[in-house]
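Only one protein chain is missing; all other protein chains are in place.
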Amino acid sequence: MGGAARKRRTLLAGLAVSAVLATVACGGGAAGDSGGGGIEKTIKIAQVQDQTGPIAYAGLGASEGAELAIEEIEKQGFLGDGVKIELQKLDTAGEIERASSEMNKAMGDRDVDAIIGPAATQQAATVAPLVGRQKVPTVFTQAGGEGVVINDYTFRVTPPMESYYEQVLEYLKDKGAKTISVLYNATFPTFSLLGEKGVPKMAKERGIDIVQSLPVQMTTQDFAGQSQQIAKKNPDALVMLLIAPQSVTALRQLKEAGYDNQIVATSVQAAGNIEAAGANANGLVYPVPFSTAMDGESSQAFTKAFRAKFDKDPDPYAADGYDAMWFIARAIKASGDSSREGIRKGLAQVAKEGFTGAMGGLTFEGNDARVDGALVQWQDGKETLAQ
Amino acid sequence: MLEVSDLHVSYGPVRAVHGVSLSASAGRVTLVLGANGAGKTTSLRAIAGFHKPDSGSVRFDGRDITGTAAHKVVRRGMVLVPEGRKIFLPLTVEENLRIGGYTAPRGSIEHSIDEVYEKFPILAERRHSPAGLLSGGEQQMLAFGRALMSKPKLMLMDEPSMGLAPTMVERVLSSVRTMADAGIGILMVEQNAEAGLRIADTVAVVSRGETVWTGTALEARDGKAIVHAMLGEAALDGA
Amino acid sequence: MADTAVRTTTALLAVEDVAVHFGGVKAVDGISLEMHQGNIYGVLGPNGSGKSTLLGAMTRLTPLTRGRFLLDGVDYTKVPARKVHRMGISRTFQTVRLLDDRSVRDNILLGQDTLPKQTRKAAAMQVDEVMERVGVREVAQLRPDELSYGMQRRVEFARAIIGRPRLLLLDEPTAGMNTAERKEIGKLMRQLCDEGITQFIVEHDVEMMVDTCDYLFAMNVGKLIAEGDPHDVVRHPAVQEAYLGKGAASGA
Amino acid sequence: MQDLLNVASLGSIYLLFALGMALVWGTIGILNFAHGATFMFSAFVGHLVTSETELPFLAVVLVAVLVGAAIAALTQLLAFQPILKRSKNQHAAEMRILIGGIGVAAIPLAIAQHQTRSSPFGFRSSYEAEVLEIFGLRLSTTSAVVIVAGLAIGIGLTVWVRRSRRGLALRAIGVDAETAAGMGVNRTLLAFGTMATAGALAGLAGALLTFQLGAIAPETGDQLLIKAFAIIVLGGLGSMAGTVIGAYVLAGAETLVLNLNYGTWVDAVSFGLIFLILLARPQGLLGRKEVRRT
Partner (left out) sequence: MSDWYSMNVVLIQTTLTTLLLALSIQVPIRFGVFSFAGVGAFGIGGYTAAIAMVHLGWTTWPSVALGAVISGIVVFALGLLVQRLTGLYMGMATIAFTLIISVLAVNGGELTGGAGGLYGALGEIDTGHILAILAVVVAVLVWTETKGMGRRIDTVREDPELANSVGIDVVKYRLASFALSGVIGGLAGGITTLLRSTITPAEVNFHLVIVALTAIIVGGARSWLGAFIGAVIFVWLPTMISFVQEWEKVVYGFIVAVAAIYLPNGVLGVVKDLIHRFRTRQERARLAVLQEKG
């Protein structure tokens, strides 16, 4: 029933847009080559993500990944000979207003065919209804919260954390953990969701007891008290859902409090964010949608290519950008149409089939990606697959 | 010792002083008389470095110190005992004295404090209580003591008897004389002309921003210039 | 002064045993006096004698320790300061207190802003006339900080009279003015008095007080030490003693 | 008992940060909004230096202290002093200093964010924290240093302001700057020195906290700024002893809330506490009424 309604809406929207495109094709000379459903010689993709500000790492990483993907696409002639992809980077600077404004500019620019949308949930959730209204296909990376993938034009290539967090609990169960504590940042949307609902549910299913659940705030900087509470209860494992600087402190203070059991964390620890914790982070296990330690063929190939181009290891954000760009390229090829509507159709089609990228095999639930991800263990500055 | 000539001072649009000339010397009390608003306080403040004069000169100890900032003037050996005493009320009596000795060599401070206590025994009794608890007269003593801590050669005093009961006025002014007798130069603005005259050596009368009369205390005590300056024409009519 | 004649009517302002103590300091210590319609009153006294405090207390800005004030026989000791203005008492301040960002004209209009509607309308219409009278009409659009101190004082004066108060309290109205300006202000005060505005002046310039006032009070250390005809008051031994000390009074 | 130790540790962190701010605000009346940025940037420079060469504990602290003092001194010289010179009155100056501080703070923050891509940073040092166990209580050496440093500097500064010549001069300035100048106090110079001292304290706090927490992020300074603001108001502006007590009271209240497992209510409780204190006793726990200079 819901599916039928949705199909009809898509169809109507499609019709409306083809009508618009038809008029554009007739009226404008410059837009001539974009009409009629072909692939343009130059495809313009806007990346509206943080290049500066507190989460600049996500946007900067994605840029690098996307650039690598473009290089490969062009070299392979994936979209036909001489087809160029132009990547326009627009900085959201960690601000919702900026995200909204830059998105609007990108949407207002008729040359922009698709958008790689903001990485912060708040920014993404703000612009999601707009892209639906303006009918611009947008692929989000990260942005793991609710309210992002809400219409036919919104896609997300990074799976939400709770979708691949199960394997953590599975891992703990395998290791024979009976009791766990949860330490989570309750003011960070993803973690509050996971800490309050996700993890308890997953644990219950596996017969693991949660003996402690300790919410903290974004402003919490000292974890001495919590660490001692945890050490006192001494659970078999600790699920630690904290933002990057908090994790570094908590790991140190947990060690100091004498807690030596297994600690599992989140993908926030990836991209070298845990490096500052030094030896305290040894043995830490966390799930990631991508890691250089992943042994899948496509992941390995990506890592290799990335190292060759940038002379450093790719982080998960680079994988995001890479897969997002390939997602769009595949969509163009699938529909054979680089117009906005063509890309949207293509994205929907590719999503239905799934594809293999840096993160391994991507499947989609609606427009929302799912990956198996990998469980990695941090040891002396390196990620290895957790056994 | 101090030579002030043709001082002009204004703050903002107000030309408060235009043509004040004064002088003071060691061991002598120079009394500045004049009605309220005549520009006495402004002159003292300009001499002590709290206001930059528009023109005129201030020479002290043979050096031109016109426009020198207040915190430097103190180091030269001239200190102002301000109108209304301006005691640091939340600080204790002894702390007030210590801050007075801010420019003095560290080693001499304890000794100076003892000297002040000797001069004003009432302060010694209250040394650890907040200065705000002192009576008006005691606060004036403290203001003197605080100024003495910097070992001044010259003290500028702005209405030391203001708001004090008559018996206290006597005590305050006699201690001024004592300080002068110890060799310190005093330039004092005082509204209580009679009491002031009793301890003064020389007198300058300032009226509406200018020096209008100078002479010895003896001459002043006799003349009607003083009464005129203070209370105006009408006060003389019946005399 | 026709003393007996004045006493037969109710005083415009009666001060009954008023005291203002700040902590241990008795700034005003038991003052009683009366002022009657249509006169200019002045109060003399050396610095710190409590004159300005008394004036502050009359407007209720300074809280009383004891005593009471009666305006036309009505006790307003408990009335909040902001309502005193509406009762017909207005004042100027010892230091100029004007709005720096507002024009002279605006500053003057402030004096009638909270009056009853009728009075306000009438007052607003007279603003040009008032500016003319105090001599600031030509600079109506300037801001106070562009004016000389004397001019600023005139603006204060104008603000105080625009609402046509019954009692005008003036705290050093001529400080910072030159002789000619003082004369002008004195003349204006007399005119206003003839128009029925009773005035109470705190002023240091004794000469001006004697010239301008109908009746003088003298204060020292918070107490009233003399009152009466201005010429008598300045010659009063207690007054001369307060100003000059004991010897001078007898010697003069 | 262990909780008390935690309170002492958390309180000392707050205290180290708040002391410098309390010193300048309570004496020379400057509410320095760049204090958080000074704190962060000192640690950041320490991070930069140690990523070149590994340094011992004290050397890192020294670097941070010097950087902190330099930043604060520059802020005073280039921003606050010109503002004070150009302001008609204390009230106007206060507002402009607040804004000036916000502007100044944005600069080091942007630089650090740019360089680190906003990821947390720490020190590479030959120093390794160890855990001491005494009577079943656990305490890391860094925590011990932080507690000792916090208490020692807190008490030391309280005594210094109360007893020393310069401390006395600072208090005198707080009461009546002009009369103090008449006693020979060079206000400008003293203000400059005080700001530099406060900056050095910020630097010290930056280094110690980075050791204690393992790493801080560029934004850490801003979060502490609000807490410090609260602590100073809580303890009473102008009272160093009040600041010391305020820091531990706030830490105690927060720890209590945490132990009752209302982690997400921590801020509400601490700010609620401050709200109540302001209503009941606006001058703070130990503040004097006259000190207010707004």
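Lettered A, B, C and D in written order, each chain numbered from 1.
Here is the rule we go by: a contact is a pair of C-beta atoms (placed from the backbone, for glycine too) under 8 Å apart; a residue touches a chain by one contact, two chains touch by 3 or more.
This one's a predicted model, so the numbers in the text were calculated from it and none came from an experiment.
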Touch partners, limited to displayed chains, of the chain removed from view: A, C, D
Identified contact with the non-displayed chain, of C:Glu16, C:Glu34, C:Asp72 or C:Glu146: C:Glu146
Chain not shown: contacting residue from A:Leu68, A:Met161 or A:Leu193: A:Leu193
Touch with the omitted chain, as defined above, among C:Arg86, C:Arg133, C:Arg166 or C:Arg190: C:Arg86
Footprint left on chain A by the chain that the document does not show: 51-53, 91, 93, 96-98, 100-101, 103-105, 108-109, 121-122, 125-126, 128-129, 145-147, 150, 186-189, 191-193, 196, 217-218
Positions on chain C where the hidden chain makes contact: 59, 61, 80-86, 90-91, 93, 97, 99-102, 106, 109-111, 113-115, 138-143, 146-148, 150-151, 159, 178, 180-181
Touch residues of chain D, complete complex, unshown partner: 31, 79, 82-83, 86-88, 91-92, 94-100, 102-107, 109-111, 113-114, 222, 226, 229-230, 233, 264-265, 267-268, 271-272, 274-275, 278-279, 282, 292, 294
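The rule is simple: only the chains that are shown with their structure count from here on.
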Closest chain to global C-alpha mean, per-chain Cα centroids: D
Centroid comparison with chain B (C-alpha atoms), farthest chain: A
Chain centre separation in whole Å, for chain D relative to chain B (CA means): 43
Chain A and chain D: spacing of chain centres that average the CA atoms, whole Å: 38
Contacts with 2+ other chains: residues of chain A: none
Inter-chain touch pairs (all): A-D, B-C, B-D
Chain C-touching residues of chain B, taken from the complex the two chains share: 12-14, 16, 35-37, 135-136, 159, 162-163, 165, 191-198, 208, 221, 224, 226-227, 230-239
Contact set on chain C toward chain B in their complex: 24-25, 46-49, 145, 147-149, 151-152, 172, 175-176, 178-179, 204-207, 210, 221, 230-231, 234-235, 239-240, 243-249, 251-252
Footprint of chain A on chain D - complex, ascending: 2-3, 6, 9-10, 13, 110, 113-114, 117-122, 129, 131, 138, 140, 143, 212-220, 223-224, 227, 255, 258-259, 261, 263-264, 266-267
